[in-house]
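A single protein chain has been omitted from the complex, and every remaining protein chain is retained in its original position.
Right after this comes subunit A.
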């Protein structure tokens, strides 16, 4: 078990810089998830920690040891790959034993450990089989078995679930979380799936184009996104972002809509362009038009365009009548409400659920 510290980490492929000096402190036993869109540098970061990729600049520390120059095997890490990387010509037993190849242990002890790990992962019946005879989920467990048998200081996972179907993915996700609770080891987990990130992580690291956008607990990044990128990336459906401007009296006016009070707007110069963020869950849909009583917060009128039932609730896509034509807004509504495409509705949101971003920089405006 160990901490992992990343200082000003830079990666260059020839001329192209793909990681621009990132910093990250991971506590001992923490479960950290790197998340971001394709090509943002998650795998590159992970592979530099693993020692599979040269470090162009900065430092990686495992424990208090700088490991920049160390071979992967000297770093005391284990890694699980997206395509499992278990050897097709070896039995499951042999595959798991590969994790112990270099360990100086008596053969009997190795055997005992292999069987114990297999038992833990419910792989005992398959020990004599070849990977070709296993399902995707079982193969992934073999890969995990090969990793945990070494009892490494840090586990690295690179999109280990993306080759599994939805149900198996949720199940394996749970197993990984339990594994973490049982072993208590440091885990760095890469995914581009924000749901996976939210459910697994102690802390989420959101990356984009080789920069870290925000680091925080799932609740922090969900409730207080640092910028519009994080706001859109975390949470499903994406946060609605509505353009507007700060008014002379320190309020806020959406383009083509009445003023709303927002505490954060007071810190901005009148006329500043802003984006008002509101999550679908925080929007209330009222199926009658016209102004309701003047409650503080957001009030929007719109027309329902599409309704997507999700079971307990439904997603309502609305064309809100804002200045520059119509703007699509997504809201969540109770299925008991009867809403049809074409219905005129009013959307409201409480002031404390509104997020404010600077339109230019995309940065969140602090209250």
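Going forward, a contact is a pair of C-beta atoms (placed from the backbone, for glycine too) under 8 Å apart; a residue touches a chain by one contact, two chains touch by 3 or more; residues count from 1.
Note that contacts and distances are computed from a predicted model.
Novice: Given the choices "Acyl-CoA dehydrogenase family protein", "Respiratory nitrate reductase subunit gamma", "Quinol oxidase subunit 1" or "Sugar ABC transporter permease", state the protein name listed in UniProt for the chain not shown.
Specialist: Of the names offered in "Acyl-CoA dehydrogenase family protein", "Respiratory nitrate reductase subunit gamma", "Quinol oxidase subunit 1" or "Sugar ABC transporter permease", the absent chain's UniProt record gives "Sugar ABC transporter permease".
Novice: Please identify which residue in A:102, A:167 or A:338 touches the non-displayed chain.
Specialist: A:102
Novice: Using the document's definition of touch, tell me which of A:24, A:50, A:161 or A:330 contacts the absent chain.
Specialist: Going through A:24, A:50, A:161 or A:330 one by one, A:50 is the residue touching the chain not shown.
Novice: Looking at the full complex, which residue from A:60, A:78 or A:134 touches the chain that isn't shown here?
Specialist: A:78
Novice: In the full complex, which bits of subunit A touch the chain not displayed? Write them out.
Specialist: Touching the chain left out of view, subunit A contributes residues 50-52, 71-74, 77-79, 81, 83, 85-90, 98-99, 101-102, 146, 150.
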